[in-house]
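One protein chain is absent from this view; the other protein chains keep their places.
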Amino acid sequence: MTDNYCERPTSLLLAGILLLIVAAGCRNEAAAPDHRSELRSIKLATTTSTDNSGLLAELLPPFQAMYGIEVQVIAVGTGRAIKHGENGDVDVILVHARAAEDRFVESGFGVNRRDVMHNDFVVLGPAEDPARIKGSADVAQALRKLAATESFFVSRGDDSGTHKKEMALWEAAGVPPEGDWYLPAGQGMGAVLTIANEKRAYALTDRGTYQAYRDKLALEVLVEGDRRLYNPYGVIAVNPARHSDARYIDAMTFIGWITSPEGQAIIRGFKRGGEVLFTPDAVLDGGAGAD
Amino acid sequence: MGGADFIADSVTTAFGLIFGGAPGVFSAVLVSLQVSVTAAFLCTVIGVPLGFAVAVSNFRGRHLLITLLNTLMALPTVVVGLFVYAFITRQSLLGPLDLLFTRKAMIVGEVILGLPIIIALTNTAISALDRQVRDTAITLGAGRLRVSLTMLWEGRFGLLAAIAATFGRLIGEVGIAMMLGGNIAAHTRNITTALALETSKGEFSVAMALGIVLLTVALGVNFALRYLQGRGEVRP
Partner (left out) sequence: MSGPVVEITGLTRLFGKETVLDLPWLSFQAGRIHVLVGGNGSGKTTLLRIIAGLDQPSTGTLELFGHPVAAQSRSERLAVQRRMTMCFQKPYLFNASVYRNIEYGLLSRRLTAAERSRRVTAGVEALNLSTLLTRNARTLSAGESQRVSLARALVLDPELVLLDEPIANVDQVNKGLVERAIGALGARGSTVIVATHQLDQAYRLSAGVTRLDRGHLAPPALDNLLEGEVVQRDGTTVMLVGDTEIEVITSKPGFARATVNPGVIVLSHLPLTSSAKNSFCGKVIALRERDGLVAVTVDIGIELVVHITGSSLRQMEITIGSKVHLTFKATAVTVF
């Protein structure tokens, strides 16, 4: 019935190749190992802005080299990162939303929260600055001006750390962010900046992401330095009492490392576009070598 | 920059990625292939017999079932991802299997996405067969299995189209890969999630280039499928 089908060597070869690809997926080849127990690894949920800053690409390889633990990074919005922590889908979370972090620990989802670093948020806007907020030391007042002039503002709108900070600032300003000028994009920081750039609008961003995108943007830093723009990062281990499968020891090793003098030194030394992005918070004084 | 510049830039970047062999791109291609080819294979093995059964059967709710299948083809991938997530998250039924954020989970999600497609299209292909295929096979003394295989063979063009359509849907989807894979570099980052990442970073040319890479890969697999199916056969 199947004319010469089986006699064609090329057909068999192609079938063989397809099968090999499928088989390779089942074993642990070319791509990194898939099954957890084959290599010590932990899963870290963090935010897209943290991942996009490039810090983790500097921070994780030395950790893996020293401890033999691979850190698999799942970069999502803050809300979702915390959710994965609550559900026990990951072993440790690194986010920047203090109120949510505290709730996370209080509810028993996480243990051993430690400060890691901070960066700050800045308000970006077009050079022509129609709302005239440039150089303002009071971010709340700057936001009031934006609302009053109905200048376009692009928001994360995704319950992320950045978004939560933004909401807190609108509340401090006493102005509801509503109207045709307010644009919640529901996407990551990079996408939001691209939109703001396109529309010549204002936006709130962490300095790290700004540095990463600087050459693509025609926007400038207009407001910075207000202590309410301070953006602290916390790392929390998922509670092993809650999720017995959580790799608690390895997660603690990771936490220990990024808050150690070595880890902190890497953070301090991380630069983008010639500027330091993060200020380490864990080791307050100079620290005397590794322990 | 204008549209033409953007495309030109993307194509150049694509060639650079493909031939320059950026390691991230290579591993993303491999993950895409491993996940989608495996999922398409499973869909075929499970879905073609089911689609065949629907085509030759004659039970009461048959039309309702077909309507249902056609509706399921419109499932958004993120919905499928969420659905599977609910079953494999740590505290759920299948949590202890440690499936979340693995390629296996991506395959499961893609199989769920693809099954309605392959079943519905197989049903169409077999139903479109001349009624006489079955009659002829029976009167020539074929037993049940041979009759079924003969019908599948006679319907092979439609079946190939069904498999190709399913594979195309699977390799191009991003909602399931993102939700269930987590876009973990070197593990579950495939072409589409890498594409999404680059887009979210504003790296549009790189994203477009990845799109071109994806299409090239998909083209390659489709050529392989077509070749396996056979050349020079006259279409009915």
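A and B label the chains in the order they appear, each numbered from 1.
FYI, a residue touches a chain if its C-beta (ideal position, glycine included) is under 8 Å from a C-beta of that chain, and two chains touch if they have at least 3 such contacts.
As the structure is a computational prediction, the values presented were derived from the model and not from experiment.
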Task: Contact residue for the chain not shown (choose from B:Ile7, B:Leu68 or B:Leu140) - done: B:Leu140
Task: Residue of B:Glu154, B:Glu173 or B:Glu198 in touch with the missing chain, whole complex considered - done: B:Glu154
TODO: With the missing chain put back, which residues of subunit B would touch it? List them for me.
DONE: 130, 132-133, 135-143, 146, 150, 153-154, 156, 233-234, 236
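As a convention for this text, only the chains that are shown with their structure count from here on.
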Open item on the list: Rounded to a whole Å, what is the gap between the Cα centroids of subunit A and subunit B?
Closed with: 31
Task: Parts of subunit B lying in touch with subunit A, wherever the complex brings them together - done: 26-27, 30-31, 33-35, 37-38, 41, 89-91, 95-96, 98, 100-104, 107, 149-150, 153, 182-187, 199-202, 221, 224, 227-228, 230
Task: subunit B-touching residues of subunit A, taken from the complex the two chains share - done: 1-3, 5, 10-11, 14-15, 17-18, 21-22, 24-26, 30-36, 43, 48, 52, 72-76, 87-89, 187-188, 190-191, 193-194, 212-213, 216, 243, 245
